[in-house]
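Note that one protein chain is taken out, while the other chains of the complex remain in position.
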Amino acid sequence: MSLDKPYTDVPGTTIFDADMSRMGYHLNQFCMSLMKAENRARFKANERAYLDEWPMSEEQKQAVLDRDLNRCISLGGNIYFLAKIGATDGKSFQQMAGSMTGMTEEQYRDMMVKGGRSVEGNRYTGEKK
Amino acid sequence: MSLDKPYTDVPGTTIFDADMSRMGYHLNQFCMSLMKAENRARFKANERAYLDEWPMSEEQKQAVLDRDLNRCISLGGNIYFLAKIGATDGKSFQQMAGSMTGMTEEQYRDMMVKGGRSVEGNRYTGEKK
Amino acid sequence: MAQISASVFTSHVPAIGAALDLGKTGEDYWKPVFAGYDFAKQWEKEQKPDVVFLVFNDHATAFSLDMIPTFAIGTAAEYQPADEGWGPRPVPKVIGHPKLAAHIAQSVIQDDFDLTIVNKMDVDHGLTVPLSLVFGQVDAWPCPVIPFAVNVVQYPVPSGRRCFMLGKAIRKAIESYDEPLNVQIWGTGGMSHQLQGPRAGLINREWDNAFLDKLINDPDGLSKVPHIDYVREAGSEGIELVMWLIARGAMSDVNETKKGNAPTVRHRFYHVPASNTAVGHLILENN
Partner (left out) sequence: MAQISASVFTSHVPAIGAALDLGKTGEDYWKPVFAGYDFAKQWEKEQKPDVVFLVFNDHATAFSLDMIPTFAIGTAAEYQPADEGWGPRPVPKVIGHPKLAAHIAQSVIQDDFDLTIVNKMDVDHGLTVPLSLVFGQVDAWPCPVIPFAVNVVQYPVPSGRRCFMLGKAIRKAIESYDEPLNVQIWGTGGMSHQLQGPRAGLINREWDNAFLDKLINDPDGLSKVPHIDYVREAGSEGIELVMWLIARGAMSDVNETKKGNAPTVRHRFYHVPASNTAVGHLILENN
C-alpha cells in the first residue's frame, strides 16, 4: 500500500484513514447499528449472538466483548462509531476516552480539570518527556 | 431565485436543476419507492391510496394517475425517477420517451430507426423549422 | 443582495449539550463555559440574522461508512435532531433555507467544489450544540439554518487551504443571491482535543490561542498549516478546526476581487475543559 502517512509517529494516536476504514468496516457498521433501540436491546440480551451476525474478525468481536477500545481502534474501529457501544452501556464520552489512557475515571477527570494532558513530550513517538 | 439558467430556451426540454428538484422532491421520492416489489404491488392495488401517503401536490398526484409524463416533468419530476412508474407499468424506456412527443409508439420507433429527431429547428424555442 | 454580516466560531462538545439538557448549567464545572456565551446571546438578539450558514461535522450519525461526503450541503426544508444513542436532544427542529442553499450549491459546484447535495439528514451535536450555545434554550431557533457538513472523520479530510478557498466561493455565492438577507456563517468544532488512545485528553492552550490569533490576523497563512500539525499539536480530534477556515474564508477582508477591511473582533473566549475538550469561541463582524 502506498498511501503517504505522515501521521504514524504521533504517540498513542491512530489516524482513521482508508486502510483503517477498510479493516474496520464491519466493526464500525456494527457500532452504527446500535443507534436503533431495538438493536441495542438485542445486543444487550446476547452480545455474542448479536456480534456473530456481523462478518467481523474474531479479534474484533473479542475486543468489543472486552470493551477494549484501544484494541478496537487498532483493529479499524473509529472512536465516533465505538461511542455507540459506550452509549449502549450508558457511558459518557469522558468515561470512554479515559478508559483508553490507563488512568482511573477520577484520575482522568482530574487531569482534564487541571488543564488536560500536556503536549510536551507527547508530540513524537519515543520523545523524552 | 437567482440561479443563472442559460438552458430555458431549449424547446421541449426541462433541465432538472435545484429549483425543479425542490419542487419535485416528494414526487421523485415516491417514484423511488417503486423500486421495491412490495411497494409496486401496493401502488398497483390502489394507486390513489398509495399516492396519498406522500406529501405531493394534487397536481402531481393527478399527473401520475394520468401517466402524463410531460406534466410530471413540469411539476419537478425527473425522467430517471419517473421511469420507475414506467417499469411498474411494464413499459420500456422507448415507450416512455415516445409518450411525451405526441407521436404514436410506432411513429416514434420509426423516427428513431430513421436516425432520430433532427436537431435542425430544435435548438432554440421559437426557431423556424 | 444577501450579505454576510459576521462569522461565529465555537466548539461543539456533546457534554455541553448534555449539561444544557439536564439543567446542569449552574454547576461550578459548567458555569464558566456558559458565561463565555452570554455575550453571543445578547449580540444575536441585536443582529437578527435571517439565515445561518452552519459549517459542522457529523460524528457517525447521519453518515455511516456507507457514504462519506467530503463536503455536503443541506438543501432540505427541515432537519431533525439526531438520536446519537442517548435519545435526541430536546431542542427545536432545524428549519432549512432550501432556496438559498440550492443557490449556493449551484454557484459553488460551478466554481469547482464537488459538493454532495443532501435532502435528508438528522443533525447531531455538531450542529445543535453551537445553536444552543449561541441562541440559548429556545422554543424555536430564531432563523433558518443551512447545514454544511465536512468530513473530518475519515482521512484524507479536506486541507485547511481547500476549506479556506471554499469559504471564498461560499461568500461569492451568497453575495450573488438577489434577496436582501443578513447571513451569518459559523465555523464549529475543535479546539484541541483527543478522544482516542493513550494520548486521550490532550489539550494545547498555547496552540489554540495562537490559532485564534492567526484566524483573526493571518487566515491565509493559517490555511497553509498541514493536517499533521493539527494532529500533533491539538490532538487527533483537533482536526475539526479546519472547518473554521471555511467560515473565515467567507469574510470580506480576504476577498481578492472586492477587498474589505479587517473584521472587528466582537468577542473572544477560551476555556479548559468541557469534558475532554478545550472550548474556543470567537465572533468577527464584517467590515
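To keep things simple, chains are lettered A, B and C as they appear, and every chain counts its residues starting from 1.
Here is the rule we use: a residue touches a chain if its C-beta (ideal position, glycine included) is under 8 Å from a C-beta of that chain, and two chains touch if they have at least 3 such contacts.
Just so we're clear, the structure is a prediction, and the values are computed from it rather than from any experiment.
Engineer: Kindly name the visible chains that come into contact with the excluded chain.
Structural biologist: A, B, C
Engineer: May I ask which residue of B:Leu34, B:Leu51 or B:Leu75 touches the chain that does not appear here?
Structural biologist: B:Leu34
Engineer: Among C:Tyr155, C:Tyr230 or C:Phe269, which one touches the chain that has been omitted from the display?
Structural biologist: C:Tyr155
Engineer: Suppose we count only contacts with the excluded chain; which residues of subunit C make the list?
Structural biologist: Residues 65-72, 105-106, 109-110, 112-120, 154-156, 158-159, 162 of subunit C touch the chain that is not shown.
Engineer: Tell me, which residues in subunit A touch the chain that this view leaves out?
Structural biologist: Contacting residues on subunit A, toward the hidden partner: 1-4, 17-19, 21-22, 25.
Engineer: Determine and list the subunit B residues touching the chain excluded from the picture.
Structural biologist: Given the touch definition above, subunit B has residues 6-7, 10-18, 21, 25, 28-29, 31-32, 34-35, 40, 69-70, 73, 78-81, 83-84, 86-88, 92-94, 96-98, 100-102, 108, 111-113, 115-119, 122-124 touching the missing chain.
Rule of thumb we're sticking to: only the chains that are shown with their structure count from here on.
Engineer: If you tally the C-beta contacts for A-C and for B-C, which one comes out higher?
Structural biologist: By the number of C-beta pairs in contact, the winner is A-C.
Engineer: Can you compute the centre-to-centre distance for subunit A and subunit B, using the mean CA position of each chain? Integer Å is fine.
Structural biologist: 48
Engineer: In angstrom, rounded to a whole number, how far apart do the mean CA points of subunit A and subunit C lie?
Structural biologist: 25
Engineer: Give the residues of subunit B touching no fewer than two other chains, as numbers and ranges.
Structural biologist: None at all.
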